[in-house]
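Excluded from the complex is one protein chain; the other protein chains are retained at their positions.
Going in written order, the chains are labelled A and B, and every chain counts its residues from 1.
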Amino acid sequence: MIPAQKDIGALLTGDLAARLPGAVRRLAHSRGECYLHVETARLVETARFLKEELPWQFAFLANLSPVDWLSRVPRFEVVYHLRSLVFNYRLGLKVDVPDESLSLPSLTGVWRAADWLEREAYDLFGIRFAGHPDLRRIMLPDDWEGHPYRRDYPLAGRAGE
Amino acid sequence: MGLIDGRFEKNLATDAVDTVLNLGRAYSLWPVAYGLACCAIEMIHTMTARWDLARFGAEVFRPSPRQADVMIVAGTVTHKMAPILRRLYDQMPEPKFVIAMGGCATAGGPFRTYSVVQGVDTIVPVDIYVEGCPPRPENLIRAFVLLQERVKRMTIAKVPRSPEPPVRIGAHGA
Partner (left out) sequence: MSVTDTQLMTINIGPQHPSTHGVLRLIVQLDAEKVVSCTPDIGYLHRAIGKIAEGLHYEQFLPYTDRLDYLASFINNLGWAMAAEKLYGIDPPRRAEYLRVLLSELARIESHLIWLGTHLLDLGAITPLFYCFREKELIRDLFEEICGARMTHAFCRIGGVRDDVTPAFLPKVREFAAAFPKAIREYEALITNNPIFRARTRGVGVISAATAIDYGLSGPSLRGSGVGWDLRKAEPYAAYGELDFDVPVGERGDVYDRYLVRMEEMRQSLRLVVQAAENLPAGPVLADAPQFLRPSKAEFHRNMQAMIRYFHITIHGACPPPGEVYAAVEGSKGEVGYYVVSDGGPKPVRVQLRGPSFVNLAALEEMARGQYLADLVAIIGSIDIVLGEVDR
C-alpha cells in the first residue's frame, strides 16, 4: 500500500530519524506541502538517501532556489524541490547557508540536474558549492562583479558595470 | 560608392544614377537574421505566407551580415549581447540601415535592469523605431516601407546634409 502524498511528511521524518539520526532538524508545512529542514553538514547523505532508498526514490531534482532573507541570521537558505516519479511524491528540502563560508556541499554527485542549477545560484547569489566540477558564472559575463539577485543589489544595476 | 559619392553637384547625371541605385537598394533590402527574443517571432510571422515581407524586397534573411543591408533588431539587447550586436553592425557593408523593432530594442522595454541595454540606439544608429510589445506585423511592414522611402531619398550628389533623423512608428501605427 503506497502512502499518499499527504502522509509522507510524517513517514519520511520517521524513516530519516531512524536511519540518519540528526540529519533532519524539523518538518515544516506551507500551503499543504512538506519541507524538511536539513542540517547543512548532512545534506549530501540525506539527498542520497532520498534518491536511492525505497519507498522514496526522489530521483528527480525539479528546482533549486536560494532565498536571500537579508536581515535574518543566517542570511541565505537554499530550497530544493524533489520529485519521485515512480511514486508521484513531491518534497521540499531546505538548508541554511552558513554565513561565514557562504558555501554548501554540491549535490552534483546525487543529481546531475544540480550542475547548472548550482551554477546559477552561484552566479546570481554568490553561494559556493563545494565539490562542484565547474563552478563558474552561467548567466552573466565572466568578468561581472557582484551577485545581482541578492536583495541589496539594485535592480537597475550599479554604475560602472 | 566611394569614387563618385559626394564629388559632383546635383545634376541630371547624378539624378539618373540615384534613381537606378536607389531603386535597386530600396527593393532588395535583405535583413540580417537577428532575432533576439519575442519580437523575433513576430518578425518570422512577417516573413511567412500571410504577411510576406518578401514582396517588399526582403527576399531572404541572410545569416551572414556581410550579405545584408538592414539589421532588424528584434528583441531585448543585453550587455552581454551588445558587443556582438556592434560587431555584426560593423561587419555589414554600406549602405546599411537599422530598424529597432519593439519596446526592448527601442528603450529597454519593461526591463529596466542591470543586464539590459536601455535602447539599441546607444550602440548603433537607428533609422526606424517600431513600438509595440511585440509590434504587429503590419507595423513592421510599415517600418520597412518607410525605410524604402528613406533609401529612395539617398543621393550620391554633393549636397550639404546631416543624417536624416530617425522615425518612430507608434504602437497603433501612428
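Quick note on the criterion: a residue touches a chain if its C-beta (ideal position, glycine included) is under 8 Å from a C-beta of that chain, and two chains touch if they have at least 3 such contacts.
Note that the structure is a prediction, hence the values are computed from the model and not measured.
Touch with the chain that is not drawn comes from one residue among B:Pro63, B:Pro93 or B:Pro125, which is B:Pro63. Interface residues of chain B facing the missing partner chain: 32-38, 40-42, 44-45, 48-50, 63, 75-76, 78, 80-81, 84, 88, 110-111, 113-116, 133-134, 136.
Residues 30-31, 33, 35, 59-63, 65, 67-69, 79, 81, 85, 88, 90, 92, 111-113, 115-117, 120, 137-141, 148-149, 151, 155 are the ones on chain A that touch the missing chain.
FYI, only the chains that are shown with their structure count from here on.
With centres set at the average Cα position, the gap from chain A to chain B is 46 Å.
Every residue of chain B that touches chain A in the complex is listed here, in rising order: 79-80, 112-115. Against chain B, the residues of chain A that register as touching in their complex are 139-141, 148, 153-158, 161.
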